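Only one protein chain is missing from this complex, and each of the others stays in its spot.
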Amino acid sequence: MSLTETAQQARRRDYRIPLAAVLVVVALAAPFIGSRYVTHSLIIALIFMLPAHGLNLLVGYTGLLSLAQAAFFGIGAYTAGLLAVTYGTSFYVNLIASGLVTGAIALPLGIPALRLRSTSFVMCTLGFVIIGQAISKNWISLTRGDMGLSGIPKPYFELGPLSFTLSGTTNFYYLALIIGAMATLAAWAIVRSPAGRNMVAIRENEILAESLGVPTWHYKLIVFMISAVFAGVGGCLYAYYLSVVSPLTFQMYYSTTMLIIVLGGGAGMISGTVFGSLLFVGLTEALRITPELRMIAYGLCLLILVFWFKNGFAPLINRFWNAIGGAR
Amino acid sequence: MFSTVLEQFVNGIVTGSVYAIVAVGMTMIFGVLRAINFAHGEYYMLGTFGAWFAIDYLGLSYEASIVVGVLATVVVAYVIGQLVMRRMVGAPAESGVLATLGIALILQNAIIFVFGGGYKFFAGGYIEPVSILGFSLAQQRILILVVCLLVFVGLELMVTYSRLGMAMRAVSQNVDCCGVVGIDVPQVVLRTFILGAALAALSGVLTAPVNVSVYGGMGELITFKTLPIIIMGGLGNVRGTFFAAMILGVAESLVATYVGLQFRDTVGFATLILMLMWRPHGLFSTQARF
Partner (left out) sequence: MTHTITRRMLCISTAILTIAGAVPLVTGAAQAADSIKLGIVAPMSGPNARYGAFSMRGAELAVKDINDAGGVDGMKIELFNADSQGTPVEGVSATRRLIDQDGVDFIIGDVSSSVTLAMQPVAEDAEVLLLNAASSNPKITYQAGVGGFKWTYRNYPTDENRALIVAKYAAEQRSFTKFAVLSVDSDYGRSAITFTKKYLPDFKGQILSEDYYKEGEVDFRSVLAKIRDNGAQAIIMYGLADTTPIVARQMIELGLAGKVTLIGNGEFNTEKTIKSAPSALEGAVEAAAWLPAFDSPASKAFVEKFTTTYKEAPNNHAYVHWDTVNLLAAAVKQAGSADKEKVRDALSKIKYKSPVGDVSFDDHNQARLPMILLQIENGKPSIKGAYTADIQYPAK
């Protein structure tokens, strides 16, 4: 959005608050509107949204194309799964632990990786996924190898004297919704802070940013870690929802899925990522009507996305935003 | 002891030759397009399927099936080149990733849709073992080695002396200037892409007799093997790619022998990351091309 365009915008009616209210109501009522299958699809969208938010901070705001998200997603899933199965700790403990462990692992990985540029960086981050899978397969004493972790219990809470277990798809949906909303707010807060503007400066011109006194190296490293934390938290939800974690979690498929969500929704836009995760899950599930042609159609959609929606759905979302009265 | 190491070394060189032929196409495409081609292994698969089809359905000989396999891939590559690759000149890296992933999905699953998902057996080729210097090798592997050397000599000559080769080098250095001096950039991209795809297909047809099993998803693995090679070889560098492929082939072979086969697929990326720590611009790149 250029400045002139925003200046010309006629602001007559502001529908943003009613719209937000409608969205909140729809999100809360979703399990009662659609079938359990719809609820399930929304949970999957929320689970993928978390690592996608992290990736959006990297790709969309800092300008670093990373494929490591699946590795951090897997580490988060394994952390939560192992804690839940071995120690039976509460859900929120495991959630925080997944985030912290993933962030801690991202630091030593990020230091060498971030020294690289463009294609080498992409391949290096892809390497993390491949090596992560090899470790999860062969470090049998910790990960149980290919047998995987199964029978991860339902989310269990212990708040002082109160303890309860959350079961059922609808309840899990609300749990995922709360975490998803918190993550979205967190991402929004990061982007809106001065740090967010520095990130954009690095994306636009790293050398210029550096010369203006932005500590680019620290920024990149911290953003890399934050994106890993988002992925780790997503991995925790994944482990609890599927109740199974296996080396298959470390797959490039997940990395590209997250990239598709971010770019499809529009990189560098928080609402774009939210929209992108819904769009991605909606699309892949809608394509199930033809199991044989499903992935072919999906591939075609990717090509359409690249050539006809160069910025994903960001322009559309922006227009919508303007149409309902928001300035930006 | 020494003979075992030597034998594994030879094994590695043979494996490396297969990787080299596939990777060189990928690296040339990167050179002109600045896009990582995640669909490159699919052309390897297409070539193999073409040859399998020629043998099983048309009853052709193996030699003829090589031609059929490569030609079929060239036709497909021409269509994809016209529709997709030409448009990718100057596109950002993430578009390249998404577009080539899309192509990979389409090709892979279209083959599964047409020929069924099950695996097929490839009949044909020269699989009788011969003994050279005390090592036992299938004749086909010697053929692969020879073809690999011929391909690389040919490519060196082409890149250095031919018009297309010079245009390729020009495009890989500065796209805008090529426009100024009248090089048709999309045309160069298209031709390079077809050449790369044809080489991948050739590699597929040549390895099919020793790899026996043919199925729609077989290309993915090759893509993953070649990705680290092209980075190590210094993106766009033909000679570097050759040596990187050989290094990876030998490293894989030694790891499979002395560490365990389960770590084999990790070797490529592990070597790559270690190498990048040491030389962030690749092993063979004379200038930074990143």
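We just call them A and B in the order they show up, numbering each chain from 1.
Rule of thumb we're sticking to: contacts are C-beta pairs under 8 Å (C-beta built on N, C-alpha and C of every residue); 3 or more make two chains touch, one makes a residue touch a chain.
Note that the structure is predicted; figures quoted are calculated from it, not measured.
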Ask   = Out of A:89, A:118, A:271 or A:322, which is the one that touches the chain we can't see?
value = A:322
Message = Tell me which of A:41, A:125 or A:277 is the one touching the absent chain.
response = A:41
Query = Considering the whole complex, which of B:129, B:154 or B:179 touches the chain not shown?
reply = B:129
Query = Going by the touch rule given at the top, which residues of chain A touch the chain that is not shown?
reply = 34-38, 40-41, 44, 137, 145-148, 150-151, 168-169, 238, 242-244, 246, 248-249, 251, 253, 282-286, 288-289, 291-292, 294-295, 316, 319-320, 322-323
Message = Suppose we count only contacts with the excluded chain; which residues of chain B make the list?
response = 4, 7-8, 11-12, 14-15, 108-109, 112, 116-119, 121, 127, 129, 136-138, 207, 210-213, 215-218, 220-221, 252-254, 256-257, 260-262, 264-265
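The rule is simple: only the chains that are shown with their structure count from here on.
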Query = Just curious, how far off is chain B from chain A if you go by their C-alpha centres, in Å?
reply = 33
Key: chain B residues within the chain A interface of the complex   = 30, 36, 84, 87, 91, 93-95, 97-99, 101-106, 108-110, 113, 224, 227-228, 231, 235, 262-263, 265-266, 268-270, 272-273, 276-277, 280-282, 290
Remark   = In the complex, chain A touches chain B at residues 59, 65, 112, 115-120, 122-124, 126-127, 130-131, 134, 137-138, 256, 259-260, 263, 267, 292-296, 298-303, 305-307, 310
